[in-house]
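Here is the structure we will look at.
Here the complex is missing a single protein chain, while all its other protein chains stay put.
Chain naming follows the written order as A, B and C, and within any one chain the residues start at number 1.
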Amino acid sequence: MTGIDFDIAHLLAGTLVLLSFLQLYQDRLYALLNVFALHALVLALSVAWQAFIQDAPHLYVTAALALTFKAIVIPVALHRIIVRLGIHREIENVVGVGPAMLAGMGLVALSMVVMLRVTQGADPLAREDLAFALSVILLGLLMMVTRRNAVSQVVGFMSLENGLVLAATGAKGMPLVVEISVAFSILVAFIVIGIFLFRIRERFDTVDLEALDRFRGERR
Amino acid sequence: MALIADFAVQGVEMLLVLLLAPLLTGFVRKVKARLLRRQGAPLMQPYRDLIRLMRKEVVLAEGASWLFRIVPYLIFAATWVAASLVPTFRTGLLFSWSADLIAIIALLGSGRFFQALAGMDVGTSFGGIGSSREVMIASLAEPAMIMIVFTLALIAGSTQLSTMAEFMASPAVGLRVSLALALLALIMVAIAENGRIPVDNPATHLELTMVHEAMVLEYSGRHLALIELSAALKLVLYVSLIACLFVPWELQPAGAGMAELALGIGAYIAKLAVGGFLLAVFETSIAKMRVFRVPQFLGAALMLGLLATLLRFVSGSF
Amino acid sequence: MRSDALAAVLLIPAFAAVVLAAMPGYRITARLNIVATLATFISAASLFFFRPQPGAYLLVDDLNSTFIVLTTFVGFTTSVFSASYIGHELEIGRLTPTFLRFYHAMYQVLMFAMNLALVANNIGVMWVAIELATLTTVLMVGIYRTHEALEAAWKYFILGSVGIALALFGTILVYMAARPVVGEGLEAMVWTTLVTRASAFDPALLNVAFVFLLLGYGTKVGLAPLHAWLPDAHAEGPTPISAVLSGLLLNVALYALLRFKMLLAVNPAALAPGPLMVTLGLISLVFAAFMLYRRRDIKRMFAYSSIEHMGIITFAFGMGGPLANFAALLHMTMHSLTKSAIFFAVGHVAQVKGTQRIADMGGLTETNPVLGWGLVLGVVAIAGMPPLGIFMSEFLVVSSTFARSPGLAIILVFGILVGFAALFLRLNTIAFGEPRGPTAKAKASYVPMFVHFALVFVAGIYIPPALVAWFENVAKLLG
Partner (left out) sequence: MTLSIALSCTAILLAVAVLAVVIGREAMATSVVYGLCAVAALISLLVAMKHLLGAAPPESVALPIGIPWLGAHFRLDALSAFFLAVVDLGAVAASIFALGYGRHEEAPLRVLPFYPAFLAGMSLVVLADDAFTFLVSWEFMSLTSWALVMSHHRVPENVRAGYIYLVMASFGTLALLLAFGLLAGPDGHYTFAQIRAAHPTAGLAALVLILVLIGAGSKAGLVPLHVWLPLAHPAAPSHVSALMSGVMTKVAVYGFVRIVFDLAGEPAWWWSMVVLALGGVTAVMGVLYALMQHDLKRLLAYHTVENIGIIFIGLGLALAFKTYGMPTASALALTAGLLHVFNHSVFKSLLFFGSGAVLTATGERDMEHLGGLIHRMPQTAFVFLVGCAAISALPPLNGFVSEWLTFQAVLLSPQLPAWGLKLLIPTVGALLALSAALAAACFVKAFGVTFLGRARTPVVQRATETDQFSLAAMYFLAALCLVAGILPGLFIDALAPLSDALVGAHMPSQIGTQWLSIVPIAASRSSYDGLLVFLFMVLSGSLAAFAIHRLASDRLRRGPAWDCGYPDTSPATQYTAASFAQPIRRVFGTVVFRAREHVDMPAPGSTQPARFVVDLRDLIWDALYAPVAIAVGFAADRLNRLQFLTIRQFLSIVFAALVILLLVLAIWP
C-alpha cells in the first residue's frame, strides 16, 4: 500500500472522529441530524476508498448502503418524526457540552493509548483505523448516555455503528462485512420505528418505569 | 468371719445414726432453750413426737396423688442410705465404696427433689412457696458443695469418704488455706441444707418466712414422722461429715477391735454433742435473714469453694 | 448421514418456523411445534454418535455437543409445557390466534438461532446467530402488548443492541489479531484455526477484543452490572420464553464467552481472562442475592436467581482447573434443567392465582399440592440442597476454591447463603401458611417439570460415566 492511500484513509477516519465531536457539540436537533448525515457521508466515502484500495468490490455495497440509508433516509425520517411528534428542538443534556467535550477528549486519548499498544508488526493502517474507530464508538456511546433526547440517542447509536463499519471495512479482507452492515441498518430501522410506534417523545426514560412500579409494586 | 464382722459394723453404723438422729435434734433444741433461759422440752421429746405421729392416722388432702404418699419413704430411704455411708466411728465400712461423696450429695439431692415435688402435689399456694424457695436454695448450695468436694478430693486424692477420712487423719494433711476455705463453705452449706437459722427457721410457721415447713405443710401422721426423721438424719449426716473430714480423731481404721470401736463410738457421740452445741449457740446468736439475702449467703459459699478449688489447681501447696 | 444430523439440527427449526408462521389453528400448531422440537432433539442427540468433521462454518466438538443436546432437549420440554400454557392464555384472551402463529414461528426461529450459535465454527456466524436470538426474544417478550411488556421489550432491545455492537467490535478485533498470522479472508474467523494459531496473535489486540466481547456477550449472559434487561424480560414475557431465556439463551451467550476465553488462554502474553470473569461472577452473585429480598413478582425473583447462578458459573469458569470447570459445566446443565422446570411451575402458579404478586399467593401446598410441592422441590434444588444436582456442583466449586484462595470462597459462600435465605423467605409465603388467592385446580401437564426434576435428582445421585468422561474432556479443553 502506498503512502497516499494510507494518508487518504487516515484523513477520512480522522474526519469521522472530528464529526463525532461536532455531534457532541450540537444542541439543536436539526443541526445534529445534519451533522450526522455528514458523518454518514464521510463514512460512505471512506468505505468506498477502502473498497478501492483493497479492490474489494463488495464493500461498495456497504458504501452505497451507508450513503442512501444513513445519510439520506434516516435523517429525513427523523425529521418527519420530530415534526409529527412535535418534539421540541432543544437537546437536553445530562452534562453540559463543555464537560462532554472534555470527556470526549479523554476517551479519544484512551482509545489511542489502548490501540497504540498494539505491536508495530501489525498493519499500521489497521492500527490507526482501529484507534479512530474505537474513539468514534466511544464518542457515540458517550452521546447516548449524555443526551436525554430519544432522537439524539438514536443518532448516538448510529454514529457508534458507523465506527463499527469503519473498523470492519478497515479490517482488510474481513468476510461478512456487507451482511453485518445490512443487519445493523435493519436494527437501526427497528429502533427508529420503535420510537415512532411508542410515541417516545422525549427520552427512553419516559417509557415509564413508574408504570412498571405501579403495576408490579416493586418499589418499596 | 471378717465379712460377717464388717456386716455387723455396717449394721451398727446404720442403726446408730438412725437412733442418734432425734437425740441430736432434741439436744440442739434443749441447748437453745437453755441459752434462752427456758426450761425447754426434755431430750427425749423428739422420740415421743415421732412415736405419736406414727400412731396417728394420716389425714390426706383431697388433691393428693400417689406420689404424695410414697415421697416420705423415698426421702427417708435416700437420706438414710446417704447417712449410713458416712464413716462415723470407723472407716472402711463394708459398702463405703458403693457411693462416694458426690453420690452421697446426689442422694440428698434426690431426696430434696421429691420433697419439692410433694410440696407442689396438693396444689396449695404455700407448698409452691416452699418448693420454689427450696430449689432456689439448692441450686446454689449443691454447686457449692460440689466445689468443696473438689477441694477435699484434690487434697486427699480421692472422693471416697473412707480414703479421705484416713488421709485427713494422717499427718500428711498439714494446715492448708484451701482446707480452711472449704470448712467455712461446708458449714455455710450445712446450715442452708438443714434449714437452720439464718437461712430458714425449723420452728417457725410464719407463712412468709418458712421454706422447709411450707413444703411439708400438708403432711401428717406417719408421713410427717418419716419426714421429720429424715430431717434429723440429715443434720446428723452433715455433722458427722464435718467430723470425719475435719476432726477425724479416734476414727478407727478397718479391722479394729471391740475396745477401739467402743472408743470410736464414744468419740463420735462427743463430736455430735459438740457440733450440736455449737450449732445451738450460733442459732441463738444470729437473726434469720430475708429469703432474698440467702442467695448472696450461698453465693459466698460457692465462691469460697471455687476459690479453694482454684488454689488447689494452681498449686498443691495451698 | 454425518453432516445430515447437523444440518437437521438447523434446518428442522428453520423449516418449521416457516410452516408454523403460515399455519392457523392452536391445537395443530402447538402439536407441530412439539413434533419439530422433538425431531430437532433426536437429530441433536444423534450428534453424540456421528460427529461430522469441522467445516469452515459449522463445528461439533465435545464442548458444544453437550450444549446442543441440552438446548434441544429443554426446547422440546418447554414446547410441551408451552402447549398447555398457551392454551390457557388463549382461553383468557391474553393472546390472539394471530399472535399465536407469530409466537410459534418465533419459537422455532429462536431454536434455530441458538443451535446455529452453538454449532458455528465461525466467530462471525456465531455473532450473527446470537444477535438473531436476541432480536427474536425481544419480539416474544413484547408479545402481550401490555404497557409493561412493551417497556421490558424496549429496555431489552436497547441494551441488547449496544451489547451487539460491543460484541461485534470485539469480533472484528479478533479478526484483526488473526489476520497477520492466519492470513486474510474466511480462515481468520474460523474458530478451529484461531485456537490452534492463537499463541502467535498480538496480545494487546486480544486483550481489547476480550474486554469488548466480555461486555457484549456478558450483557446477554446477564452478568451484573450488565443485567438490567434480564429481570423485566423474564417477568413480562410469556413464561415459556422466560424458561428458554433462563435455561438456554444465557447458556448460549456464556458458551460464546467460553470460546473466546479459550482463545486467550492459549496466548501466554495476553492478560488472563480468569480474574475478570471471577470478579464479574462474584459481583453478579452477591448483587443478585441481595436483590432477591425485595422482589414481589415471582417471575422477577427467579430471574434474579438466574443472574445469581450465572454468577456462580462464570466464577467457576474463571477459577479454572479441572474441578472448577467440571463443576461449572455440571452447574450449567443443572441450572438449565432446574430453572426451566421452576418456570414451568411458576407459569401454572401464576395462571392459577391470576397474578404474579407473591403477596397474593399462599398455602400453595394446601390448595394445589402437586404444583406447590413441585415448586418447593424446585426451590430446594436451585438453592443447592442435596440430593439434587446443584449441591454437587456447589460442593465442588466451594471446596476446590477454598483450598486455593479462601477469600474468594468466603465471598462465594456469603453470596450463596444470602440468596438461599431470600429464596426460602419467599417460598414460605408462596407454598406454606394459610391459603390465599384463587384455589382453582390447574389444567396443566406436569410431565416436563417432573422429567426435569427427575434428571436433576438422578444427576445428584449418579452421573453416568460416559457423561463424566465428556465433562472431563471439556474441563481439560477449558484448561
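List of remarks:
By our rule, a residue touches a chain if its C-beta (ideal position, glycine included) is under 8 Å from a C-beta of that chain, and two chains touch if they have at least 3 such contacts.
Fair warning: this is a prediction, and the values are worked out from it, not measured in the lab.
Though it is not drawn, the left-out chain touches A, B, C in the full complex.
If you put the hidden chain back, the residue from C:28, C:359 or C:421 that touches it is C:421. Only one of the listed residues, C:20, C:167 or C:208, touches the absent chain: C:208.
Residue B:138 is the one among B:138, B:165 or B:190 that touches the chain missing from this view.
Residue positions on chain C in contact with the hidden chain: 154-155, 158-159, 162-163, 166, 204, 207-208, 211-212, 214-215, 219, 225-226, 228, 231, 271, 276, 287, 290-291, 293-294, 321, 323, 363, 365, 369, 380, 383, 385-387, 391-392, 395-396, 398-404, 409-410, 413, 416-418, 420-421, 424-425, 428, 432-434, 461-463, 465, 468, in rising order.
The missing chain lies against chain A, touching residues 94, 107, 110-111, 113-114, 117, 138, 141-142, 144-145, 148, 153, 203-205, 207, 209, 213, 218-220.
Against the chain not displayed here, chain B makes contact via residues 51, 54-63, 65-67, 73-74, 76-78, 80-81, 84, 95, 97-100, 102-103, 106-107, 109-110, 112-113, 116-117, 119-129, 131-133, 135-136, 138-143, 146-147, 150, 153-154, 157-160, 163, 205, 207, 217-218, 221-222, 225-226, 291-292, 295, 302, 305-306, 309-310, 312-314, 316.
In this section, only the chains that are shown with their structure count from here on.
When the partners of chain B are compared with those of chain C, no chain appears in both lists. Ranking every chain by how far its Cα centroid lies from the centroid of chain B, the top place goes to A. Centre to centre, using the average C-alpha position, chain B and chain C are separated by 79 Å.
Distance between chain A and chain C, defined via averaged C-alpha coordinates, is recorded as 31 Å. One finds 100 Å separating the Cα centroids of chain A and chain B. Multi-chain contact residues of chain A (touching two or more other chains): none found. Chain C makes touch with chain A in their complex at residues 124-125, 128, 131, 135, 147-148, 150-152, 154-155, 157-158, 161-162, 164-165, 168-169, 172-173, 175-176, 179-180, 184-186, 188-189, 202, 204-205, 208, 232, 235, 294-297, 300, 356-357. Interface of chain A with chain C (complex): residues 114-115, 117-119, 121-123, 126, 130, 133-134, 137, 141, 144, 157, 160-161, 163-164, 167-168, 171-176, 179-180, 183, 187, 190-191, 194, 198, 204, 207-209, 211-212, 215-218, 220.
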